[in-house]
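Complex shown without one protein chain; remaining protein chains in place.
As written, the chains take the letters A and B, and residue 1 is the first residue of each chain.
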Amino acid sequence: MDLQIFALLAQDGITNGAVYALLALALVLVFAVTRVIWVPSGEFLAYGTLTLAGLQLGKASGIAGMLAVMAVVAALMEVAKAIRQRETRHLARSLAWWAGAPLAIAGTLHLVAPMQPPFVVQILLTLTAVTALGPLFYRIAYQPIAEASVLVLLIVSVALHFALLGLGLWFFGAEGSRTPPFTSASYEWGGIRVSGQSLLVVATSLALIVALALFFNRTLYGRALRATAVNRVGARLAGISPTFAGTLTFTLGALVCAFCGVLIGPITTVYYDSGFLVSLKGFVAAIIGGLASYPIAAAGALLVGLLEAFSSYWASAFKEVIVFTLIIPVLLWRSLTTHHHEDEE
Amino acid sequence: MKLTWSTVVLAAFLAVLVGVPILAPQFWVTLGNYIGLYSIVALGLVLLTGVAGQTSFGQAAFVGLGAYTTAYLTTRYGTSPWLTLFVGLAITALVALALGFITLRMKGHYLPLATIAWGISLSFLFGNLEFLDGHTGMTGIPSLAIGGLELRNERSIYFLIWAIALAALWGTGNLLDSRPGRAIRSLRGGFEMAESFGVDGARLKIVVFVYAALLACISGWLYAHLQRFVNPTPFSIIAGIEYLFMAVVGGAGSVWGAVVGATLITLLKQVLQDVLPQLLGRSGNFEMIVFGALLIVLLQRARDGVWPWIERLLPRAPPLPVRAAEPLPVRHYAAQDGALLEVRAARKTFGGLIAVNDISFDIRHGEILGLIGPNGAGKSTTFGLISGALPLTSGDVVFRGRSIGSRPPFEIARRGIGRTFQHVKLIPTMSVLDNVALGGYLRGRAGVLRAALRLDRREEARVRAEAARQIERVGLGAHMYDAAGSLPLGQQRIVEIARVLACDPTLLLLDEPAAGLRYLEKQELAKLLRTLKSEGMTILLVEHDMDFVMGVTDRLVVMVFGEKLAEGLPAEIQRNPAVREAYLGGV
Partner (left out) sequence: MTVDALLEVRDVSVRYGKVEAVHRVSLAAGEGRIVTVIGPNGAGKTTLLAAIMGLLPSHGDIRYRGESLMTLSVEERVARGLVLVPEKRELFASMTVADNLELGAFARRRDGDAATRRTLDEVYHRFPRLLERRAQLAGTLSGGERQMLALGRALMGRPKLLMLDEPSLGLAPLVVREIFSIIVGLRQAGVSILLVEQNARAALQVSDEGFVLETGDLVLSGPSAELAANPRVAATYLGQGAQ
């Protein structure tokens, strides 16, 4: 291997690692606040890429349809809950929130998409639409059993992953998509070529990580989420509702995944089912951080990206085997070193 | 045998099983074959996940090991399929032991994540190893033959599949109703309880894991000879997830849940694949959507799966009566003067906090020693240091002249120290009798194989008789067959005492046994403790209730802020001004 190839592989590894780092961040956040191991995060990522690719062609029927269907499901659940509790005071507000808002976003997409707006607008539309799916799926799948054990929540996650795969195929079709690169510039330093695209991905990831760090440390809502993660009972006693925290967390999580989808779009062809493997690599990183530490998870993501890049060079057939086998010693080390309260069921 | 509803239902089930291959069209035979194959795997998950509480998404990989082993050996070397079954079982056992040794140490959600990881890794391996023909798969696997009879078609292999499935069902059912089975049930929700009566939790967990893997391997072996072709797809992580779904949907708490789950999911998938595209007029993975959605609804509404619903419709079988049996052997020890147990400068720190600060005291043969002190004084921590629940930071605990400091709780239990818990730990769904029988774990020998083959009945009768004797002894004879969780808290504490008595201990450690008891119940308990003492038992009592402590103990040790404040006879302690100030409080 010469320096050129090494640099190329390293660049690939770091670019992918940056995306995995973002994903790992979302996974750590979601787990810390809601105890949900968010297996279907990969589908949100895929939806991000596929939505943007659709908008390139002036189409938004896939994502708009999905938003509309989920809005109706959430609205029905709210109505059912109001009837069950004989409590209709908040019904209008919750319907506006759970059905009105997503339907409005779907309508906007439907109207704006054929006009083929500029690329930046397309990206913003994509982020908005996919982000809106986050709280919707939280409401539908997780909120009714928010107090269940981590294992039950994990099985729900896996079931939701199944459902989202099917929904992805239904609304986006089986064809893969790739979005155009954000930039075709490239730079050369000391004989090593660095693509502008890679720089942009890394820079955007870093910017988003910094923004999230500021949110968690400087704002009341950010601190409220941290408080929920640290001590759920304490947070409730301070008046922070778990539903509120869960909804906000899944909104942020979906936003980060949508971002990843947009970033990864120009790098690989994304199919409706491509998200799973990507998100699992995010998981490897998140688990390296013990599903708790953001910096270690980010470092882990970089490690996963590099390991993947180099193993694809030496043993491409066993790339995935190597990455996923790495997780086992990490998991072992994690479970032996973290103090764990046994789940009382 | 008397004709009961259960036998009628069982007979109907068997009639359907036999009827399908004789009367039904090919399509149903095929479905029946798959249901049988899936049931075998799901059965392992019932034991592993539903009973022992260890979630695995990776069972499909073990199915793959069984299938690929026989595919490779029969096609490349012409080995007899009956031989490859045992080769496959051996390979699977080795892989499961290795994986179990590493991954079963993981707690909580780390274990299922690890099973996803190795599930993916193994299925990628099947697809990428050239000698297994990669993603194209291996063809030309011979069909099975019994004697001269070749099981060439689906109807003929059907009988073999279901014979094995029923045998697995019978064996696993037997296992659950036995000494190792009770111990496996007690693993759920942590080792603490299981280890208190001598179960080596880590070892038992691996045994269960290997058992489930072997069942999966057998299913894979059958699959290979049914299809006579293997490729990596049916052993992917998606399949692993489906197996877990089967167990969860069916009801992972019962062996029948595996069959119900396998049947429901197989039929559901078939229906969804056939019906939905016609209904919706286009093809797509609708079955995945409905499948996922149904599961989410099920978990939101009925977390225990379908079987408990069916079970409620069936009449309950009366509990098995306890028969007279030869008593279990009793531990012999010679009481001597002096200390039975010595706590020597025991110290425990949590981070910077010193919970127990170099405390020393003795428990003498045949006495009831009370350990008292205000909340947060370190009594429970000291208790944990003696029982092995917590490792010592420094110092030692010596029992009958041998150091037991920082030994695992199950070893301490084996030396003859029994304990109860401050927060009662019973298996609420199991009867009082079965819960107390758990305490007799160390006095039995029966292992998994003997239990599964029902060769453990004599010993089982002795353990049950002993449990019944202890229940009568503590005065709960009227509740012997009630579910432990249905008793009031106070009586649950007494069940714990009966369970620990069934261990035949030399030293009894009781953690706040009087908490939550009514006045009369406390008097009963005091009487019981005095009786035990008169029979030669030594008891350490951690307690909050002063009246109770003063009434039953011979000596007291008072702790405050992790240190020993005083030690002496109850009357002396009561007069001690320092104790009054610290313990009784005052503004």
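Here, a contact is a pair of C-beta atoms (placed from the backbone, for glycine too) under 8 Å apart; a residue touches a chain by one contact, two chains touch by 3 or more.
In this text the structure is predicted, and so the values were computed from the model without any measurement.
Interchain touches from the omitted chain, evaluated on the whole complex, reach A, B.
Residue in contact with the omitted chain (choice from A:Ala7, A:Ile192, A:Ala227 or A:Leu306): A:Ala227. Taking the complete complex into account, B:Gly490 is the one of B:Gly64, B:Gly198, B:Gly490 or B:Pro505 that touches the chain left out.
Mapped onto subunit A, the interface with the missing chain covers residues 85, 87, 220, 223-224, 226-227, 230-231, 233-241, 244. For subunit B, the residues in touch with the chain missing from this view are 374-376, 428, 485-490, 492, 512, 515-518, 544-547, 550, 561, 574, 580-587.
To be clear about the criterion, only the chains that are shown with their structure count from here on.
Subunit A and subunit B, compared by their mean Cα positions, are separated by 36 Å. Against subunit A, in their complex, subunit B makes its touches with residues 53, 55, 57, 102-103, 105-114, 116-118, 120-121, 124-125, 128, 188-192, 241, 244-245, 248, 284-293, 295-296, 299-300, 303. Subunit A contributes residues 37, 140-141, 144-145, 148, 150-152, 154-156, 158-167, 169-170, 280, 283-284, 287, 291, 317-318, 320-321, 324-325, 327-329, 331-332, 334-336, 340, 342-345 to its touches with subunit B in the complex.
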